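Removed from the display is one protein chain of the complex; every other protein chain stays in position.
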Amino acid sequence: MAKNHPGNYFEDFRLGQVITHATPRTVTAGDVSLYTALYGSRFAVQSSDQFARAIGYPRAPVDDLLVFHIVFGKTVPDISLNAVANLGYANCRFLMPVYPGDTLSATSEVIGLNENSNRKTGVVYVRSTGFNATGTAVLEYVRWVMVRKRDETAASPGKFVPSLPKLVAAGDIGKACPPLRGAAYDYALGGSIQRFGDYASGERIDHVDGITVEEAEHQIATRLYQNTARVHFNQFTEGQGRFGRRLIYGGHVISLARALSFNGLANAFHVAGINGGRHVAPLFAGDTVFAWSEVIERLELPDRTDVGALRLRLVATKNRPCPDFPDRAGQDYDPSVILDLDYWALMPR
Amino acid sequence: MAKNHPGNYFEDFRLGQVITHATPRTVTAGDVSLYTALYGSRFAVQSSDQFARAIGYPRAPVDDLLVFHIVFGKTVPDISLNAVANLGYANCRFLMPVYPGDTLSATSEVIGLNENSNRKTGVVYVRSTGFNATGTAVLEYVRWVMVRKRDETAASPGKFVPSLPKLVAAGDIGKACPPLRGAAYDYALGGSIQRFGDYASGERIDHVDGITVEEAEHQIATRLYQNTARVHFNQFTEGQGRFGRRLIYGGHVISLARALSFNGLANAFHVAGINGGRHVAPLFAGDTVFAWSEVIERLELPDRTDVGALRLRLVATKNRPCPDFPDRAGQDYDPSVILDLDYWALMPR
Partner (left out) sequence: MAKNHPGNYFEDFRLGQVITHATPRTVTAGDVSLYTALYGSRFAVQSSDQFARAIGYPRAPVDDLLVFHIVFGKTVPDISLNAVANLGYANCRFLMPVYPGDTLSATSEVIGLNENSNRKTGVVYVRSTGFNATGTAVLEYVRWVMVRKRDETAASPGKFVPSLPKLVAAGDIGKACPPLRGAAYDYALGGSIQRFGDYASGERIDHVDGITVEEAEHQIATRLYQNTARVHFNQFTEGQGRFGRRLIYGGHVISLARALSFNGLANAFHVAGINGGRHVAPLFAGDTVFAWSEVIERLELPDRTDVGALRLRLVATKNRPCPDFPDRAGQDYDPSVILDLDYWALMPR
């Protein structure tokens, strides 16, 4: 039996199969520092134990996207090592805050399979869950990826296309946010006087700043997440491939855009859920990322007067500032657009 | 009201105005590790809890310059986002040691304003203070920057040029250093047998080694400090600007030179104050930094027999070793010089 791990091919998956992913990870203050240093994130709740305590957290929680990347990274060797494309995310919910010292582990359940008509590839749908050391789910999301077959003549392992919610349900938003003492939220320290009620549906915000990505940065980030997807690290192979370059992990783009969004959304301190997202185009080292946001909806949460949820579109571009909000143009996107993310952020009311 | 934050322009400042800066920050062992990894600093007091405890600290204090950079970073969005030039520092005093777990916040008071005759810009003088979670000042310094006006026709917001001390006063030196058990200071572990009494006024020391800076390194450092100055991160914009390159944060140069100075000043374990400094020329990625020091003065501190203070000039160059101490030449500097810093360092007696 081969000792090295080739990853799973389409025909290796089974509907209902539950995969325990390797390498649990104790998240530490070191991971948090690196996250800050890689993206420059400035949300006060995640930056300061004192600020977090004042409003009702036991200490500063770990950035939601750092939790996402660590859980996602664990799934890669089993789910997407042989993926051709990462097709989508749905119903991503942050369920419990994560703190330094928590140990994260992850499982994925195969909830859908659909062979492509060329019989060379198939789409695998998984529901991945991250757990803390007590076995409590801290994060759950669905993603679907197109995976190669090892053997094109192999029978399809099944066919089922799950129905997926377009939106994280209101009742699932805010589970990872304890009840806040809103009066203790210091808006000067938060970075803006603008809160939930100051944002309106349809409003667009240019996040102004741009940030250029270096190879060392995205590699350090992606290894921090113990993500082993080959396209991010191996110039020898990628140099002979489609782009001639290492591809930057899509999650790196999400974190850059989220950090940039502080300038305009400073008090949107918590990513409560991700409704969906599309990596419209690849990002490469040397490119400069810009971003803008659109407020899609303002949602008052059931039984919560402390925080409200903004449904936001976060659009990132490369090498193109966003004062005029480059966007979809019919079926296509402006050629500068690299990310179109639809998510829920919490903001004090 | 615009959601994104344009930064303050010259006419937005008022004499006596106190600005609370955003994003308090809990400093952690992760930040300390990154600081070590970015500069290679080797001072024993900051590197080892055991060494620090032996001489009288409760544990290893956070490097003084890391504290400076974090406090400085907080001031950028409010003070210098629209700055044309960072003109100077004065009277920078380290007042309390900072330890991992401390939460730093910062305020700035506007203590001077002076419109330039072209009416396009003005000089803003601020006294910035960093606080720990108990509200105790840990660091205080004055800096002055030339800031653009938003509207050239706007009236000047006032005119007052503060008188600033050329030197940190002797009574202010050493406040962040507890009384040391000098006998417990292990000079072999410290890295040199040379102590306060071994240095003489006028002595010059070549720090020998050189260190080449990469884009990823200075970006990671500057984001670690949550410093948002645009010139450091955005190649798309800077590529079209004056230098065609991203400019490296001046504080990065100070930290590189200070780390290099270990080779010759190994027991100068604490930066007690900065009298002033000049970023003589910009540094860019790919350049190699060298440094040398001059002992300006040896000061016995009032009521302290454990440590003395050396007043040092720390001169950094780029792409030019310093065995012959490249220096000022009349009004100008040797073209290799990038930094001329005047500071107080403590050393065991």
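By written order: A and B. Residues from 1 in each chain.
Operating definition for what follows: a residue touches a chain if its C-beta (ideal position, glycine included) is under 8 Å from a C-beta of that chain, and two chains touch if they have at least 3 such contacts.
Keep in mind that this is a model prediction, so the values were computed, not measured.
**Q** If I consider the whole complex, including the chain that's not displayed, which of A:L189, A:L224 or A:V280 touches that chain?
**A** In the complete complex, the chain left out is touched by residue A:L224.
**Q** Among the options A:E215, A:D287, A:D306 or A:D342, which residue touches the chain absent from this view?
**A** Of all options in A:E215, A:D287, A:D306 or A:D342, contact with the hidden chain holds for A:E215.
**Q** Pick out which of B:Y9, B:Y39, B:Y57 or B:F196 touches the chain that's been left out of the picture.
**A** For the chain that is not drawn, the touching residue is B:Y39.
**Q** Taking the full complex into account, find the residue in B:V208, B:V231, B:A281 or B:L299 that is in contact with the omitted chain.
**A** B:V208
**Q** Which parts of subunit A face the unshown chain closely enough to count as touching?
**A** 1, 3-6, 20, 22-26, 28-31, 33-34, 77, 100-101, 103, 105, 133, 214-217, 219-224, 226-228, 230, 233-237, 246
**Q** For subunit B, which residues lie in contact with the unshown chain of the complex?
**A** Considering the whole complex, subunit B reaches the absent chain at 28-34, 36-44, 47-51, 60, 188-192, 194, 198-199, 203, 205-212, 214-217, 220, 263-266, 286, 288, 290, 319, 321.
By definition in this document, only the chains that are shown with their structure count from here on.
**Q** CA centre of subunit A versus CA centre of subunit B: separation in Å?
**A** The answer is 36 Å.
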